[in-house]
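Complex shown without one protein chain; remaining protein chains in place.
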Amino acid sequence: MKRTVTLLMCFVIFGVSFPLFAGGQKEGKKAPVTVTFFTGKSETVDWMDKLIADFNKKYPGIKVTQEFQKDASSVIKVKFASGDIPDITTVVNQDYIDQGMYMDLSNESWWSRILPSIKDLCTDIKSGKQYKVATNVTTAGIFYNKEVFNKLGLKEALTWKDFVGNLETIKKANPGMVPMFLAGKDSWTLGHLIEFLAHGIIKQEYGIMGSRKAFIYNQQDKLKFAQAGGPMDIFAGRIMELKAKGLINSDSLTATYDDQKTALATGKTALISQGMWAFRDIMKINPDAEIGFSPFPAIADGTKPVVISAEDSAYAITSASKHKKEAVIFLNYLFQPDNQKSYSEFLKMPSAFTDVNADWGPLKDDVKKALSIAVNIPFTETPSGFSGDDAGRMVQQLIAGKYATSLDFAKAYADTWNKAWNAAK
Amino acid sequence: MKQKKLRNNLHKVMAVPAFILFFIFFIYPLFQSIGLSLTNWNGFSKATFIGIRNFITFFSDSRALNDIKVTVLFALGSAPLLNIFGLVYALLLDKEFKGKSLVRVIVYLPAVISPLIMGYLWYFILQPQRGVLFTVLSHAGWVISGNWLGKSGPALVVLILVNVWQFVGMTMIIYLAGLQTISPEMYEASDMEGAGYWTTLRYVTLPLLLPSIKINVITNIIGSLSVFEIIIALTDGGPGYATESLSIYILRMVHGSFTGYSTAVALILFFIILIPVFISLKVMKRMEYEA
Partner (left out) sequence: MNWIRIIQKTGKYITLVVISFLSLIPFYILITIGLSKNVGKLKIDFSFLPDFHFVNFILAWTKSGLGISLVNSFVITSGALVILVIFSSSAGYSIARFASPFNRTILNIFLLCMMIPGIINTVALYTLMIKIGGINTRWAMILVLSANSLPFSVFLYTNFIRSIPRDVEESAIIDGCTWFSAFWRVTFHFLKPVTAAVAILQGLGIWNNYAQAVFFLQRKDVRTIPLAISMFFQQYGANWSLMAGAAIIGLAPAVLIFLFFQKFFIKGIISGAVKG
């Protein structure tokens, strides 16, 4: 019997523990220091892999590895809790800033090269310090099919009435074409609608700094989320209107972000709401597509059209990182003007560095015009328990007809927001 | 001498290693869950004791209540269908005929695969406007919206059917196993008495299948009520939260900052599972007496 047991034990030890410990701790000896980079930006994974390969070659003492996850903003929480904390991450959230999860980057050398407006957006409202650094300026607004607009003699809409009028004209003229295409399966795209359209009202009323404070400190007297005639109520009404009039795609709840880009690139839809990050893929699907860019129309009477002009590609170093020095070395390498030029041209998105002159794409003029005629607004800083994904799911419900009135939606939204905000404290 | 005594009594405590492992990685966390469920822990800062407030919150949380409804409806659809189809398949494939084992293998095959991958596979087929089914149907001239996954009702039906499709082989195998334990004499006796197919099925086969029925009913109830992967892959709980199950809700509450709350939800899920399991155990026990 001993033989059997010994044999079994050998099997256990050999089969299990050997490969298990072998894979466990590789960073032991004099192997290069591993710097982990955790990203939620799917567009840049391939580009980043190439840059990392170059970097690893040039700096043999450091080995950077990249990890991508779509739900990065949720997953980072599990990582923080488990102690498997990346050294560098693209996920920055006010809760985690408050928890002291990030390293203070205020004294790094690169700030003098960065546009002051972007530096402001990277500044923590509460402490006045910078815990993240963004390399690009992104814009988000309406991407539209120029051909269709020219053929029908449509103008870029700046008011809601004109916007709906445009969509209706498109629908009448091209019954096979989807006037506006939503990508509901990827709920963040719907979450963005809230940040752009609904929160746009708040952001233009209180200005960039004032509205950031209102969101971060949850000043409901300014946010007015649950109020009749408040931003959420108006927003929900507008979405319901689009749906009732048949101006959005019938599969708006199951179509993906990729479907959305394809629809615009191949002329199946006249317009979409997206950010500059989508542009590269659209051009890749159909390089001949004639795409225009315009601001979001004002959704409430008496307000102005808005366009997102905000930081993009933000990086933070975690305070728990054991290799902060190496992480900074990598960021410095990433921020070199030629690398940023390449990044900017790859993403087709303007750089936030003043010394980077990138020819980032054919939309340059459209974007310039949009930025000059519309109020420039940033993204929303939401509590970590109520991400853009979660907000997007509420818009899914709205489109699915779960809320009888727009005010019901507004109240539900306010409720979820408040709960998440309280939980994060 | 002492050593020998120990060796001679070793057999009495052979369940101890299993129990210790189980205690550390299952029972201890289970008790800890109860503790955590009484706090407002958010995953990183300090937890405060808040009594049963999480449970009260749960029952006034419309999303949570909807998730209970979804989970229960899913189980109500899925568990019976799995058992019925599994039994029918088993009765069909129990007979001797050529290619019997091939068909069994084919039917069992989907159950081998991760429900997550299976969900993605079905998404290829079912995606409205672009999926295989839509493409085939529209090629065949059928005008169809194909919006199976975009509405809560149809989406739930699709989820149930996919789940049944995948795991029917599993239930079938268990029923086949049960059928093999029934000796041919039982059928012969029934035949002698002139009983028809249905009478034999009702009074001979089914009662003797009770052990298999028990395993299947219970595993299917548990499995259906804790459904997770297939929903993640096919609808991601959408549209909105219309097909979100309690398991997904738990995961999302952890990802949000509601860690303490999520354990409370987990415990509620436990009770939701316990009730039908105990009821069906009771019912089957009574059936055993009657048989």
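Before moving on, here are some points about what is shown:
Think of it as A and B in the order they're written, each chain with its own count starting at 1.
In this text, a contact is a pair of C-beta atoms (placed from the backbone, for glycine too) under 8 Å apart; a residue touches a chain by one contact, two chains touch by 3 or more.
In this text the structure is predicted, and so the values were computed from the model without any measurement.
Taking the complete complex into account, B:S114 is the one of B:T48, B:S62 or B:S114 that touches the chain left out. When the full complex is taken into account, the listed residue touching the unshown chain is A:D84, out of A:D84, A:E241 or A:D359. Those residues of chain A that touch the chain absent from the view are 1, 4-5, 8, 11-12, 15-17, 19-21, 23-24, 42, 45, 65, 67-71, 75, 78-79, 81-84, 256-258, 261-262, 281, 285.
The chain not shown here touches chain B at positions 7-8, 10-15, 17-19, 21-22, 24-30, 32-33, 36, 89, 92-93, 97, 99, 101-117, 120-122, 124-125, 130-132, 135-136, 139, 165, 169, 173-174, 176-178, 180-181, 211-212, 215, 218, 222-223, 225-226, 228-229, 233, 247, 250-251, 254, 259, 262-263, 266-267, 269-270, 273-274, 277.
Here is the rule we use: only the chains that are shown with their structure count from here on.
Remark: chain A and chain B have CA centroids separated by 37 Å (rounded to whole angstrom). Interface residues of chain A facing chain B in the complex, by the touch rule stated above, are 71, 74-75, 77-78, 80-81, 95, 99, 184-185, 187, 250-255, 259, 383-387, 390, 393-394, 396-400, 402, 412, 420, 423-424.
Of all the residues in chain B, the ones that touch chain A in their complex are 40, 42-45, 62, 127-130, 145-147, 149-152, 236-242, 252, 254-258, 261.
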